[in-house]
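Below you will find the structure I want to go over with you.
All protein chains of the complex are present and in place, except for one that has been dropped.
Presenting subunit A:
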């Protein structure tokens, strides 16, 4: 089947097998290997991306279902060399170790903040329930999401989501 999908702002038109999962389409056809596969039961959330602005586990969506949609992956978040505030908050709060779950965690956190711009700890923990991490014990991830909430106006578009921080590296 022929599909047309906009991924991180670029339009892709491809013939795909009907059974192809969106995550495999992103990795193998669009070259978006920043989105990873951690399980085969849709439990871990490592493959979370945004489909028309909402988080989905891209292992539970067929590529053909994304026909005509806009997909944002972790690779499409930084704009003009500036990190998304949630990316910045993950760095600032040491919210990652091996980093394998991180793209999915970041994408889910952005969606969580769009739904609830001022979440308390419990709301953050519940909002991240579908994303598993083995390294961090989650505490710094929760802290990072709260920190991001303090630094951004989620859902207000790229400009409002790109405030206060510049680049990675250093103190």
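By definition in this document, contacts are C-beta pairs under 8 Å (C-beta built on N, C-alpha and C of every residue); 3 or more make two chains touch, one makes a residue touch a chain; residues count from 1.
Quick note on the criterion: contacts and distances are computed from a predicted model.
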| request: For the chain that's not shown, choose its UniProt protein name out of "Copper resistance protein CopC", "ABC transporter permease", "Carbon-monoxide dehydrogenase large subunit" or "VWFA domain-containing protein". | output: "Carbon-monoxide dehydrogenase large subunit"
| query | Which of these, A:4, A:43 or A:60, touches the one chain of the complex that we don't see? | reply | A:43
| request: Could you list which residues of subunit A touch the chain missing from the display? | output: 17, 24, 27, 32-41, 43-44, 46, 73-75, 77-78, 83, 87, 90-92, 94, 96-103, 106, 121, 124-126, 128-142, 168-171
